[in-house]
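These notes concern the structure reproduced below.
Removed from the display is one protein chain of the complex; every other protein chain stays in position.
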Amino acid sequence: MNRRVEIQFESAARQEHAVQLGMWIFLGSELLLFAGLFGLYTVYRTEYGLEFDAGIHHNQLLLGSTNTVVLIVSSFTVAWALYNVRKDKRDTALAMLGITMLLGLAFLVIKGVEYAHHFSEGVFPGKAYTNLELPGHGARMFFTLYYLMTGLHALHMIGGLAVMGWVTHRVWTRRTNRESHTELHLGALYWHLVDSIWIFLWPLFYLTG
Amino acid sequence: MTSYLASGRSLRSWLVTKDHKRIGILFLIATTLALVLGGVFALLIRIELLTPEPSVFDALDYNRSFTHHGVVMVFLFMVPVIPTVFGNFFLPMMLGAPDVALPRLNLASFYVYCLGATILLLSLWFGGVDTGWTFYAPYATTSPTAVATAVFGVFVVGISSILTGLNFIVTVHTMRAKGMRWFRMPLFVWAIYATAIIQVLATPVLGLSLLLVGADHAFGMGVFDPALGGDPILFQHLFWFYSHPAVYIMILPAMGVVSEVVCTFSHNRPASYRAIAISSIGIAFIGFLTWGHHMFVSGMSMLDVGAFGILSMFVAIFSAIKVFTWTATLYRGRITFNAPMLYFFGFMFLFVFGGMTGVAVATSSLDIHWHDTYFVVAHFHFIMVGGTLTMFLAACHYWFPKMFGRRYPEKWALIGAVAVILGFVFTFTPQFLLGNAGMPRRYHTYVPEYQWLNVMSTAGATILALGLVVTLVYLVHSIFRGEKAGDNPWDSRGYEWLAPTPPPTHNFHTPLVIARGPYDFHCPERP
Amino acid sequence: MSESSSSSSGLSYILALVSLLALTGLSFGMHFAPLGGGVGTLVALGIATVKVAIVALVFMELRFGTTPIRVVALTCLSFVALLCLGLAADVGFR
Partner (left out) sequence: MNDWLRRLLFLPEQASTIARDMDSLHYFVIIVTMVGATAVAAFTLIFIVRFAAHKHREKSAAPDVRHGYTHGGIPVWLELFVFGGLLSLFILWWVIGFRQYARFVEPPPNTLQIYVTGKQWMWTFAYPNGAASNGILYVPAGRPVTLVMTSRDVIHSFFVPDFRVKRDVVPGRATTVWFEAPAAGRHHIFCTELCGVGHSTMRGEVVVLAAEEYERQLEGLERVDLGDPRASSLAAAGERVAARRGCMRCHTADGTPHIGPTFAGLYGATIPLEGGQSVIADVQYLTSSMMDPAAQLHRGFLAVMPSYQGLLSAAEVGGLVEYIRSLRDVQRAEPQSPAPQRTDVPIVTPLQPEERR
């Protein structure tokens, strides 16, 4: 599968397995990074149920749902790109990677619009929170967690976009090809993880009020 | 073939090396520096505590000293030291592999560690930290010191820890030599493997909670600030979700070294290989279920107190299994007594006493009196620091011939070991009694009746420091001037001793084919 | 790992996309259904779990993953659950 087998491995299959396993472990620890925030969300929601409900209703369901669709489609396109690289269809793969990155950017833009809207209402995280419509600790905590979780997720999106850009460049220059596409595979795994986390953030912040 | 030490002598060849052995040596230098630094902070604390009233420092400097002592020792020395030094150096060799699975990541881990350590130490420049290594909110979020810098440093060091753990798990899964079944792996490998699991699962949670404290401190996020609706107890939950398993990150690799040392020098199979191997994994998982025993007096729910109390008892059983197995391994062995064995004896003493006092503090009602007193300080220094430090030193001596191709002076080593172990016991036994008497930890000044125990403790710390200095001096000297060592001076059956001394870059001239267990002393050295 | 056995077929990707979008629509629709707060939350999280399972099994090819990879995935998920439950247990029974 790979052109080059590093000296420490006895076979290409072993190397491929090692790299994949390493990536999955990395994804696992990324997931546990979010786990702490999910834990905090669980606790504060138990504590401030009503105010969390109000906060969820305050968020713009339509924008959040659009973002969900955007990310799901982008997950598909990146998987489709990998599928096409394996089939040696470079042009389709490049197109799919391009769409993936555009969708990723669109996600961030929509997120930015939402943030801007929140800022205009005085909905800031922590002690900067000045919204009078939803006073109280619970609402403040809801939006603090909202900013922390979506913010950390957005940082991961930016990271994912950088990886995608690099992979696209490699596909473009034919260094990532049918025989050797580990980096595309790993990048795609990362992208799917970021998508998966959003799939959970969506009901938690937009849907279940 | 030239040895890894001789293959390229330029500084650059060391700094960009992908050889696991050289990375291990780089980590040895870095973590030893951390040990020295943390030790200096420890001595400063002990000097201040000679008198009940303020003497050398004011309260803020004292608080900075014990915070930096804790942070440096925990995050820069004890958590990384054995995995990154001896794990890096010997794990691939014990598996019969030419290197770790992901050598570039391995080097990256070293530089991430250095970066994190630098940021952490920069916090000293920006005014230090005075929150204790536990960074409890809301004090940590309101402290006027450089909390945000320090927690960011710890976060970066945590990334290094995750990368190392990830690398080791992958290595164990994919790099075993032909014939190396799971139950033929050396026990040190099992221990490092179990450690790596904890590192990967727990460190991200610590990283996140520290980042949140940093964000609370820097931007007033208020996640743990009751004035903004946060719950400070939640920080303790998140913190101990990592930091209790982190205790096992520190002690499991030490237990791995114990297994190697005790089998090699008693020339005996472990009394039960499977018991030691499986209990390592058991500790790794049960260790995650006991974090609440750090919070018995914090106002946690009664349900959690009960549950965490009994789970803590179970984790002690796994450690007990190991202790009994090691003792039984000595039985009818053919024991060579030398510095590593002396350290082994010191370990057993410290670990068993420390462990037993651990069961005592896990008893919910007794913990009420002991919590946050010097009893707890003495307990975790005995078990965690004593265990890790003695086994770090044992490993330095045991593997010294393989790492540097030379011998250390046995007489000096025994003197150093006696000083370290006695010094340790003299430092911390009085602290158990101080805790019983009720002296709280992190106290800059104290009531006069505690003074003479504190003076004894400081005297012990001086002996300990002298022992460590002696050890450092003769070991460094031996690296350059020691007597030449053969390939297997201890007559061990460990696979790492099959490599030439010192090992060449890719460890073995011909790929290993394993046909015997790592402790089969009835078999010839080369099967 | 050979190509033919270890990667999803084109059809499975498309089916996955369609079912993900359908589940998203369902979840969106359930938002307006008159369910109690608790039930609605459970349903939404249940649907999210199914969606993530589809992403993992098809897009991330966990179906073809080796045993260690599956163990890694399961362990990490159960630790997320452990952390959330541990925290909730304290607050719920305080």
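In this document, chain identifiers A, B and C correspond to the written order of the chains, with residue numbering beginning at 1 in each.
Quick note on the criterion: a contact is a pair of C-beta atoms (placed from the backbone, for glycine too) under 8 Å apart; a residue touches a chain by one contact, two chains touch by 3 or more.
Remember, predicted model here, so these are calculated numbers, not experimental data.
K.L.:
Missing chain touches which shown chains?
P.N.:
Spelled out, the missing chain touches these shown chains: A, B.
K.L.:
Pick out which of B:Phe41, B:Phe152 or B:Phe353 touches the chain that's been left out of the picture.
P.N.:
B:Phe353
K.L.:
Decide which residue listed in B:Ala320, B:Leu422, B:Val455 or B:Ile479 touches the omitted chain of the complex.
P.N.:
That would be B:Ala320, which touches the missing chain.
K.L.:
Quick one: say which of B:Thr51, B:Ser298 or B:Gln451 touches the chain that got left out.
P.N.:
Of the listed residues, the one touching the omitted chain is B:Ser298.
K.L.:
Of the listed residues B:Trp125, B:Tyr331 or B:Phe480, which contacts the missing chain in the full complex?
P.N.:
Final answer for the missing-chain contact: B:Tyr331.
K.L.:
Since one chain isn't shown, list which residues of subunit A touch it in the complete complex.
P.N.:
47-51, 127, 132, 135-138
K.L.:
Please give every residue of subunit B in contact with the chain that is not shown.
P.N.:
On the subunit B side, contact with the omitted chain comes from 58-60, 63, 130-132, 136, 138-139, 142-143, 226-229, 231-233, 266-269, 271-272, 296-299, 302, 305-306, 309-310, 313, 316-317, 320-321, 323-328, 330-337, 341, 345, 348-349, 352-353, 355-357, 359-360, 362-366, 368-369, 371-373, 433-434, 436-438, 440-447, 453, 519-523.
Criterion: only the chains that are shown with their structure count from here on.
K.L.:
From the Cα centroids, identify the chain that ends up most central relative to all protein Cα atoms.
P.N.:
B
K.L.:
What whole-Å value do you get for the distance between subunit A and subunit B if each is reduced to the mean of its CA atoms?
P.N.:
Centre separation, subunit A to subunit B: 35 Å.
K.L.:
For subunit A and subunit C, let me know how many angstrom lie between their CA-based centres, rounded off.
P.N.:
14
K.L.:
Which parts of subunit C, given as residue numbers and ranges, touch two or more other chains?
P.N.:
Counting only residues that touch two or more other chains, subunit C contributes 68, 75-76, 79, 83, 86-87, 91-92.
K.L.:
Of all the residues in subunit B, which ones touch at least 2 other chains?
P.N.:
173, 201, 205, 231, 234, 237-238, 241
K.L.:
Report the residues of subunit C in contact with subunit A in the complex, numbered from low to high.
P.N.:
Those in contact with subunit A are residues 1, 3, 7-8, 10, 13, 16-17, 20-21, 24, 27-28, 31, 37, 40-41, 44-45, 47-48, 51-52, 55-56, 58-60, 65-66, 68-69, 72-73, 75-77, 79-80, 83-84, 86-88, 91-92.
K.L.:
Give the list of subunit B residues in touch with subunit A in this complex.
P.N.:
Spelled out, the residues of subunit B in touch with subunit A are 92, 97-103, 105, 162, 166-167, 169-171, 173-175, 200-205, 207-209, 212, 215-216, 219-223, 228-231, 234, 237-238, 241, 506, 511.
K.L.:
What does subunit B use to touch subunit C in their complex?
P.N.:
Interface residues on subunit B, with respect to subunit C: 173, 197, 201, 205, 231, 233-234, 237-238, 241, 288-289, 291-292, 299-304, 307.
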